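Every protein chain of the complex appears in place save one, which is left out.
Chain IDs A and B follow the sequence of writing; residue 1 opens each chain.
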Amino acid sequence: MLKQSGFGYYVRKIARTWKETGTLAHIVHRVTGILLVVYLGVHIYVVTQASLNGEGYESILEMFRDPLFAAGELIMIMGGLVHGLNGIRLTLFDMGIGLKHQKAMFWAFMVIAVAVWFAGLAIVWPVIGGG
Amino acid sequence: MGAPTESKRSMWLWILQRVSGAALIVLLLIHMVVLHYMDPHAAIAVAEVKIRLQGLTFMVINNLLLGFVIFHAFNGVRNVVYDYTSDPRKRAAVSAVLVIMAIFLFAFAVWAFLPFMMG
Partner (left out) sequence: MVKFRVFRFSPEKDRKPRYVDYNIEDTCGLTVLDALKLIKTDMDPSLSFRHSCRSAICGSCAVSINGKNMLACNTQVDALGKSRVVVEPLPGYPVINDLVVDFAPFFGQYRSVQPYLVSKTAPPEKERIQSVEARKKYDAPAQCIMCAACTTSCPIVWTDDKYLGPAALTKVWRFVADSRDDITDERLAMVNNEYGIWRCHTMFRCAEACPKEIDTTEAIENLRREVLKRAFSRRR
């Protein structure tokens, strides 16, 4: 018999069917979740330097003024928004709300994520963009 | 068929993943607004962090945020691993490692900020 299971099979099969909205939402949730865990580790390391190593912390802050790092932070904010809003969507399903409109809900929440992201960007733009 | 203790654990982890997620939405909003949006021009200087953490409200909010975010993150990783392996032994081993890592990270962060919180 030909095996059709395991992680490799999963990746290949998902790569072919990711366009299904429910699947897409799951993949987006999973990928942003993993990225946020990595970010959490880095973030905790950086902020604890403020207490453990004042000079080191100031030099890290200096590093974060680099546009590349600012862009990274902005991507993480988008990741957090997407993960949080899709999390609300999933929790609503668990409460029995909106199961029949899962696709529309995903896109509606993504629109909210983008809108909130731009609002946040507008606030910090004078600092990161205006130099 | 799960033993009753396993049932309770899997149920509670599922519930807490949702509860912590909901709490994180509120706490992270506060975190972002206070630290980055109220006065975007101000750099997050050491002295400021120190003063803020001495306030009781912020001390509580920050430690809650830390606890919830670590739980949510590590239980999330656990969920991912559980999806990709059905072997109970591998699952238990991964769980144990994640619990130790989560406790260590929480303790480390609290310990690191202790001088600030104490003033």
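What to note about this one:
We adopt the following convention: contacts are C-beta pairs under 8 Å (C-beta built on N, C-alpha and C of every residue); 3 or more make two chains touch, one makes a residue touch a chain.
This structure is a prediction, so every number in the text was calculated from the model and none was measured.
From the set B:Phe58, B:Tyr82 or B:Phe108, the residue in touch with the chain omitted from the display is B:Tyr82, counting the whole complex.
From the options A:Tyr10, A:Phe69 or A:Phe118, the residue with contact to the unseen chain in the full assembly is A:Tyr10. Touching residues on subunit B toward the chain that is not drawn are 1-2, 4, 6-7, 10-11, 13-15, 82-86, 91. By the touch criterion stated above, the residues of subunit A touching the omitted chain are 1-7, 9-10, 13-14, 16-17, 20-23, 25-26, 29, 90, 93-96, 99-100, 102.
By our rule, only the chains that are shown with their structure count from here on.
In terms of their C-alpha centroids, the spacing between subunit A and subunit B amounts to 16 Å.
Against subunit B, in their complex, subunit A makes its touches with residues 7, 10, 30, 33-34, 36-37, 40-41, 44, 47-48, 50-52, 54, 57-58, 61, 77, 80, 84, 87-88, 91, 94, 120, 123-124, 126-127. Against subunit A, in their complex, subunit B makes its touches with residues 18, 21-22, 24-25, 28, 32, 36-37, 40-41, 43-44, 46, 49-50, 69-70, 73-74, 76-77, 80, 84, 105, 108-109, 112-116.
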